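Dumping the structure here so I can ask a few things about it.
Every protein chain of the complex appears in place save one, which is left out.
We call the chains A and B, going by the order they appear; numbering starts again at 1 in every chain.
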Amino acid sequence: MTKDEHKEGIGGMANPRRYGIERVAYLLMRLSGLGLLAYFVAHIYETSNILRGQVGWDELLEMTSTTEGHIILSIVIGMCVFHTVNGIRVMLGHGGVGVGKPARPDYPYEPASQNYRHKIGIYSAIVLAAFAMMYGLAVMFGE
Amino acid sequence: MAQVSSIAEEQASTPLSSSKSITLRISRYNPKHDDSSVFMEFTVPYQKWTTVLEAILDVKKHFDHSVAVRYSCRQATCGSCGMMINGKPKLACFTKISELNSDVITVEPMSNFPIIRDLAVKFERMFETHHKIKPYLIRDDTELESDAKEFLQSPKEVEQYIQFANCIKCGLCNSACPTMATDSSFVGPQALAQAYRYVADSRDKGKDSRLKMIDEPHGIWRCHFAGSCSQVCPKGVDPAMGIQLLRGYLLGFRS
Partner (left out) sequence: MKIHYGTAIAAVALVAVHVLMRLTQGFAESLEYESVLANYKFVPYAIMLELILVLLSIHGFNGLRVILLELKQGRIYEKAVSYGCLAAMIGLIAYGSRTIIVVNMGLV
């Protein structure tokens, strides 16, 4: 990518403000994916502490069972739920499910693929992620 | 720094009667000798029906004839006047100033296309990718043979692709696409939607060769169904739908 190509670059790709909720979902999908990968690597590392025996494991639990640890885990839960629900929506869309049927377009040319089914899917993913985060916080702080 | 002009100051040779006016900010850039773009501001009167293209042409007529802009039909048919209008790709001839609900209108060259000068961009790569997907009917026989008949289609068969045949190659979809914003090798929504247009045509026999062409690292799999292409299409082509239906063939959902 060169300056001559006049590409929008990462700023344009990651700008969620111009093209509706679908573009917000696109950005959140990427961010949650990267966040989950980071957590996954960290999780593999933290669980390997069990090889250090009970002392090592208890040290790890002590380190992660903090307010900050619980908040991070609740964010991970939210990312996981959003990535899953929105991922199912995207996968169905990629297979041509729920994207509408080709037809003669009429003015004002509302795109059939950007329909209410997919919008409901995106809002559901956000709402479910929020609920899962709250449930996670209730479980972690309730004990 | 932006340069400011207005019709009152310039004492326009052609009198324009309008009670309303907007500030039109035009991006000026010549890659041959400029390091970066600058905005020039013009105060332009407008009527309810005035389009952004007409406002730009007013500027060319009354203030600065050197503003570079490409246009032709003025009725959203030729696909020449695509540009960023207040940050979103639109056809200047198809966008009324009164519909923008803004006193300041900023016009810039379309993103993701190399700039020729000011508002005019190069379409070479888009035409290359369009050409790459073989945008014509592929079959062994031809209607031109003396004893051959027309390739008849039912209305239902026509409906499968007619929407995608409305593409005017204006490039707005490629400009809005998030993958195109960073991926210089991506085929792009315009070409992919056209690939579907021919694959879905009952007269065409080139499905396998087209699918093979787009099933590559920077092909159809780089589309993530963000749908921005469909939201900006001025002709209702809905490239996002075409791409997902096309992908259905590769995933085995369609045959």
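To be clear about the criterion, a contact is a pair of C-beta atoms (placed from the backbone, for glycine too) under 8 Å apart; a residue touches a chain by one contact, two chains touch by 3 or more.
Given the structure is predicted, the values throughout are model-derived calculations rather than measurements.
> Which one touches the absent chain: A:Ile10, A:Met63, A:Val97 or A:Ile120?
Missing-chain contact among the listed residues: A:Ile10.
> For the chain left off this view, which of A:Leu36, A:Ile72, A:Ala103 or A:Leu128 is in contact with it?
Of the candidates A:Leu36, A:Ile72, A:Ala103 or A:Leu128, A:Leu36 is in touch with the missing chain.
> To test your reading of the contact rule: which positions on chain A touch the chain that is missing from view?
Given the touch definition above, chain A has residues 1, 10, 13, 30, 33-34, 36-37, 40-41, 44-45, 47-48, 50-51, 53-54, 57-58, 61, 80, 84, 87-88, 91, 94, 139-140, 143 touching the missing chain.
> Taking the full complex into account, what residues of chain B touch the chain not shown?
179, 182-186, 217-218, 221-222, 251
Note that only the chains that are shown with their structure count from here on.
> With centres defined as the mean C-alpha position, give me the chain A-chain B separation in Å.
Centre-to-centre distance between chain A and chain B: 31 Å.
> Taking the complex as given, what residues does chain A use to touch chain B?
The contact residues of chain A facing chain B are 1, 4-10, 12-13, 18-20, 22-23, 25-26, 29, 90, 93-97, 99-100, 102-107, 109-114, 118.
> Under the stated contact criterion, what part of chain B meets chain A in this complex?
31, 87-88, 109, 111-115, 121, 159-164, 166, 176, 178-184, 200, 224-228, 230-238, 240-242, 244-245, 247-248, 251, 253-254
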